[in-house]
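For this view, one protein chain was removed and the others were kept in their places.
Chain naming follows the written order as A, B, C, D and E, and within any one chain the residues start at number 1.
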Amino acid sequence: MDNKKIKNLQAGDSVQSFFLVKAADCKTTNNNKHYLDLTLVDQTGEINAKLWDHNPEEGPQYSPNSLVKVKGTTNEWQNRLQLKIEKIRMATDGDGLEIGDFVPAAPYSPEFMYTEIESYMNKIKNQDMRNIVKSIVTANKEKLLLYPAAKQNHHAVRSGLMYHIMTMLQMGEKASEVYVGLNRDLLFSGIILHDIAKTAEMNASELGIVSEYTIEGELLGHIIQGIKMIEQTAIAVGADREVSLLLQHMILSHHYEPEFGSPKRPMIPEAEILHYLDMMDARMYDMGRVLGSVEEGKLSEKVWLLNNRKLYKPSLKNEDQQ
Amino acid sequence: MDNKKIKNLQAGDSVQSFFLVKAADCKTTNNNKHYLDLTLVDQTGEINAKLWDHNPEEGPQYSPNSLVKVKGTTNEWQNRLQLKIEKIRMATDGDGLEIGDFVPAAPYSPEFMYTEIESYMNKIKNQDMRNIVKSIVTANKEKLLLYPAAKQNHHAVRSGLMYHIMTMLQMGEKASEVYVGLNRDLLFSGIILHDIAKTAEMNASELGIVSEYTIEGELLGHIIQGIKMIEQTAIAVGADREVSLLLQHMILSHHYEPEFGSPKRPMIPEAEILHYLDMMDARMYDMGRVLGSVEEGKLSEKVWLLNNRKLYKPSLKNEDQQ
Amino acid sequence: MDNKKIKNLQAGDSVQSFFLVKAADCKTTNNNKHYLDLTLVDQTGEINAKLWDHNPEEGPQYSPNSLVKVKGTTNEWQNRLQLKIEKIRMATDGDGLEIGDFVPAAPYSPEFMYTEIESYMNKIKNQDMRNIVKSIVTANKEKLLLYPAAKQNHHAVRSGLMYHIMTMLQMGEKASEVYVGLNRDLLFSGIILHDIAKTAEMNASELGIVSEYTIEGELLGHIIQGIKMIEQTAIAVGADREVSLLLQHMILSHHYEPEFGSPKRPMIPEAEILHYLDMMDARMYDMGRVLGSVEEGKLSEKVWLLNNRKLYKPSLKNEDQQ
Amino acid sequence: MDNKKIKNLQAGDSVQSFFLVKAADCKTTNNNKHYLDLTLVDQTGEINAKLWDHNPEEGPQYSPNSLVKVKGTTNEWQNRLQLKIEKIRMATDGDGLEIGDFVPAAPYSPEFMYTEIESYMNKIKNQDMRNIVKSIVTANKEKLLLYPAAKQNHHAVRSGLMYHIMTMLQMGEKASEVYVGLNRDLLFSGIILHDIAKTAEMNASELGIVSEYTIEGELLGHIIQGIKMIEQTAIAVGADREVSLLLQHMILSHHYEPEFGSPKRPMIPEAEILHYLDMMDARMYDMGRVLGSVEEGKLSEKVWLLNNRKLYKPSLKNEDQQ
Amino acid sequence: MDNKKIKNLQAGDSVQSFFLVKAADCKTTNNNKHYLDLTLVDQTGEINAKLWDHNPEEGPQYSPNSLVKVKGTTNEWQNRLQLKIEKIRMATDGDGLEIGDFVPAAPYSPEFMYTEIESYMNKIKNQDMRNIVKSIVTANKEKLLLYPAAKQNHHAVRSGLMYHIMTMLQMGEKASEVYVGLNRDLLFSGIILHDIAKTAEMNASELGIVSEYTIEGELLGHIIQGIKMIEQTAIAVGADREVSLLLQHMILSHHYEPEFGSPKRPMIPEAEILHYLDMMDARMYDMGRVLGSVEEGKLSEKVWLLNNRKLYKPSLKNEDQQ
Partner (left out) sequence: MDNKKIKNLQAGDSVQSFFLVKAADCKTTNNNKHYLDLTLVDQTGEINAKLWDHNPEEGPQYSPNSLVKVKGTTNEWQNRLQLKIEKIRMATDGDGLEIGDFVPAAPYSPEFMYTEIESYMNKIKNQDMRNIVKSIVTANKEKLLLYPAAKQNHHAVRSGLMYHIMTMLQMGEKASEVYVGLNRDLLFSGIILHDIAKTAEMNASELGIVSEYTIEGELLGHIIQGIKMIEQTAIAVGADREVSLLLQHMILSHHYEPEFGSPKRPMIPEAEILHYLDMMDARMYDMGRVLGSVEEGKLSEKVWLLNNRKLYKPSLKNEDQQ
């Protein structure tokens, strides 16, 4: 009887733990019995669970985003671990739980990452640019602290957007040491703002989970929304017109190809490199996540998000890390 | 000796007329003599002209957009008419010319078309929409009266943008009689605004000839610029948020395909039909222009602008027009 | 106990009504019991129904296109309404039913629409063209009265093909008032004939439901079949050769892009505009159908038929219609 | 002084020979002198020739497709051989020339190839198919004897169409020996008819040189024209309906991809293999022609017709041919 | 009670036969009972079978590639034949079975086909080429005798790779009789080697069934692997450098399009024709397989492997084969 984390469970374990309900589906067997099909998560992973002979119209609603306490046994069927629920109840205030402890999140605290980003904002020497960036970041601080970078793609975890920005800033700084002609003010500003309007494109819960896109997000998209934010803010802070246009152009062109949402390709080197830093960061994140569950010397399944590629995890040791 | 219009000239004619210089190129023969290669236009067409033994560093500059008086003789060489200049001088105030009389222009007067568009603005019943549209049109009236719809494509004549808008409004009104569920306010507003930011994307001379794109036009393009105009104006007139978003979405989606500059496809029927009305009007204009110089029963050359198609002009009589 | 139409049903209703069987599938539960999974329709919509413990090899065959009387109760499961059948029998002549009253159909009577199309045929002034069009329409009248415009796409309802033609003729007439150079004879003829060979490409039941494509339809397609119809008919009525070719070209090019079945793009303005009228009509129909079941201020699901777009239904009132 | 063939000429040769004028362009030097720029051909190749100080408005017209006698000297300039004309006159009846002897042509006589094709027609066992094929071939015999297979692409020489058909028939026969399930009647008929309507798509002179496409060719194209030929002929000879449809389908699908003009892909194996035999034959012809003028161990220039590839001519000996 | 082959089974038959297990899946019913879902094959086809109430954790493992004896009854449900297993046991040595007799295989014996290929190798006159080809074929003989040409596509049967090579050699020989300029040595060598590295790209069981790709196969692919084989072997046998490069180029270019894995298009005619022979052979195989189960006068389902086409089986008799 134990409080094991999901990633440590094995077939045959007895389980008595709290989980977050990520999805709950009412299903019916062919002989017309109702049961609940639940997806339970903690910060380490997720597991499918069955609550047999449960009619949700009669019993309690274990709905998404609620915390539950579960007693049951794990079994393995068709190569996947499953949890057969014996007892289940809603968590109560008395349990003293923090729901955020059950949600997959970026590996750094929101506060740490926000401070990091602030330190880069302070490195922006052009006053107009710094004003624009600070004004937009401050106005969106509350959402920034929680938002993922996407609903399903790369960095789709709580505070994932800031994590993405922070890592790109680190790479951007290093790139500017190699390509010394780059305007670091533009590069830092572009990195910080490139996806900032995702906070206006999506609705995320306080858990940093995106439930849906906003109407404006659907009708216009975060690129257009971000451009408008910059236009307004630049006017408000009285910024130089070219500064405003260059930042807008960087947002507009950062998806690079028209078919991916950028009607203009980059026309300045800082916009060009912004695109590649964005791609690199997204891919390093996604590849890392996929390879995390692959054995050495083996291939992953095809990954739809990565152009349906399989990835390979070498059995070769990384000698730098020894 | 004669004041013939360009489209009436034939080989061997003596010419003594005023023309507008559309292009002027200094060239040199292989035996190192300088000469001027001019493109002369009046409202009926254009002709190539040569001024031999003329060194522009020494003599007068016959630069684009200036009016000149020319004496010469036409000859036909390799199937095209050419004008050999014998005498040339700049037009003077004393010649009493109106430069606008020498520029290809829309078939209606700017004032008439503007009034037409105004009458459609007055048909917009939703007050917020009418305010936005009127505010933007009024603010850009001066440019609207002159601007072509493009530098080289369809409606690339003086006041061509208004001509394009006016015809689309007429078709839009008729479409709303057949598809009665359409919101006419949205449709009229979308038609009037869809290309309005071309006035900010391009620099046109007072002759309605586009010399170049603006920096903002290059970095962002008229679709993005138009969206920002609507956003600002909607805030300024205190319009309903959804009204503003719908108009912005119509601008954003009217090129329909991402590779043609629309990151979002139409999500409301009025945006969908706006696209088709735009295409139809552009194509009717371009096809009419091409077929104007094709004989009955013959094919045109391949037209790059029309996916490199040849057009065919039937020898069949149009019995409606007899 | 009630005769409610499908679109008015709610969970928990008792039902005792006639329906048309649209689809019937024999299924088996995991514990090896047979049951029937039926799709029932009336003119207002469709509903899934289950007949438990029914072995079709032993009992009656409730096959597609038959009328049945059903007694049962509705319940809602996983967000969809379902009908649990308690009693079912085949409808009999004594029930006095008209099967056509159970099929989704165009909003006008076939006879009305046919008369409308006839009136447009009479507006064709060119005698050869009128002869060709009338001859083909008359020869296919019986099918025309019933056929949908497609098996699954736009206007896939009984008499949908005529409905599509009729609306396009109305728009075509209006377009010819704005673009006055268009040859109305060609335009009307092209509209009437553009999809006429769908009557030869598909097999439709007397209910206007397409069960399959014909062998010739699969091997050649309605565009090629339509061209051959015109060729034959033009020879039979002794029409001018150019008239015949122009009509054939309009059919051939109306899908516009080679990858959509048109090896030649439009080479005359009437063919160009035919394409856009066709697209507009199909899209207005499809968008209207999708938005019919969307709430104001909400988005639809992604619609595969519309390039996988979501549509949006504004909460904005249409002030024209008040 | 000599009657050398073009392919044998070298720089500095005196020339006194008859040639066919393939193209004649009036040009003017920068110091305004007229001269004629001629392309002269015989069956072995072509050469550029200049006739200086010649004003075509005053002197004789050396127009395309006329035979001329030329005296001159060759020189090499910028890696190409050129002929400076000293004397030139039109050929006369007295010269006793056969214009056909000056035109690039297939390597077999038209009569021989026609007989070959006839022998394959006689191998078609299905009587309906044989009737259709014979009827169409006979009706187009006169053109078939002369027509090239294209204006510019593969087999663009006199009688090139028959040459293409004949070689494909030989390959088709062999393929049917390996893939024994193929219906040889269909395969032979499809090969003979696949491009037969090129005789209706293009206008070729009696020299087998295509000057232009016909109006019907432009509006419909040879695939559609061929299908109509088969439809008509099948009706005329009272052929089985499926026979007619299968032949039409083979014509329709033989370009394979919609973007190359085939709205339907092959649905029977005989249509599939027809496509590959067609491609192979065209490519063997084009590659042979290109490599004919490449040295061993060297690469050709990029060949636009072959997806802009360079070809390589091995220095390796072909040991089969020793 | 009978030993019927799968393709001869009908609903209601009693079965008592040996089969090969191709796939075995543990499944569970909604009321939580385990059962085995098996795919059984013999050389004539495959059938789905159910073993109810079987918990694989407790009973024997009927895993893929094992031979079993089965007693049961067939029934037809939802248009497909199914086998309900009453008794099942593993085959034993005492049953005297040859597992190879249960696997779909090429229609010729491996030994016959190998001898055929050897005879073509002996026709290669260029000694370097013959050495390279023989060396590679000999080194891979064991795998060649068994390997299919693919995991799922064309020729995916035991010894399918040799069958593919043999047929292509026959066609290649015939093509060289029509296109007499082709270097037969290159053509034969290219055909034999073009897919030879599939033996290194895939792991196949001794039954000629591919279970997976090798790591090298995934990371590089058989084209690259084949090139390296030729490079090494050419060095080992001391072959002429050009011979080695030409063979490598033929392997590299035989998929023709970059998006299908060929970074270079064919630059010699033998490489060009190799591609078409490869395509033709794959397509003739696939089409034959699909049409094998289609009735005369009917269409197949859409075939994903053939660009999602339907195929048609004419009712027309093949008069050659009567």
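Everything that follows uses one rule, which is that contacts are C-beta pairs under 8 Å (C-beta built on N, C-alpha and C of every residue); 3 or more make two chains touch, one makes a residue touch a chain.
Owing to the predicted nature of the structure, the values given are computational and were not obtained by experimental measurement.
In the intact complex, which of the presented chains make contact with the chain not displayed?
A, B, D, E
Among E:Lys264, E:Lys302 or E:Lys317, which residue is in touch with the absent chain?
Only one listed residue reaches the unshown chain, and that is E:Lys264.
Over the whole complex, note the residues of chain D touching the chain we left out.
Interface residues of chain D facing the absent chain: 29-31, 33, 52, 77-78, 297, 299, 310, 312.
Touching the hidden chain in the full complex, which residues of chain E are there? Just list them.
Against the left-out chain, chain E lists 215-216, 218-221, 223-224, 227-228, 231-232, 242, 245-246, 248-249, 252, 258-264, 267.
List the chain B residues touching the unshown chain?
Residues 25-28, 30-32, 215, 218-219 of chain B touch the chain absent from view.
As a working rule, only the chains that are shown with their structure count from here on.
Return the chains shared as contacts by chain B and chain E, ordered by label.
In this structure, the chains that contact chain E and also chain B are A, C, D.
Go through the assembly and pull out the chains touching chain C as well as chain D.
B, E
Out of B-C and A-B, which chain pair has the most contact pairs?
B-C
If you average the Cα atoms of chain A and of chain B to get two centres, how far apart are those centres in Å?
Those two chain centres are 48 Å apart.
Find the geometric centre of each of chain C and chain E from their Cα atoms only, then give the gap between the two centres in Å, rounded to an integer.
Centres of chain C and chain E (C-alpha means) sit 44 Å apart.
Name the residues of chain B that each touch 2 or more other chains.
Residue numbers touching two or more other chains: 242, 246, 249, 267, 297, 299, 310, 312.
According to the definition of touch, which chains form touching pairs?
Contacting pairs: A-B, A-C, A-E, B-C, B-D, C-D, C-E, D-E.
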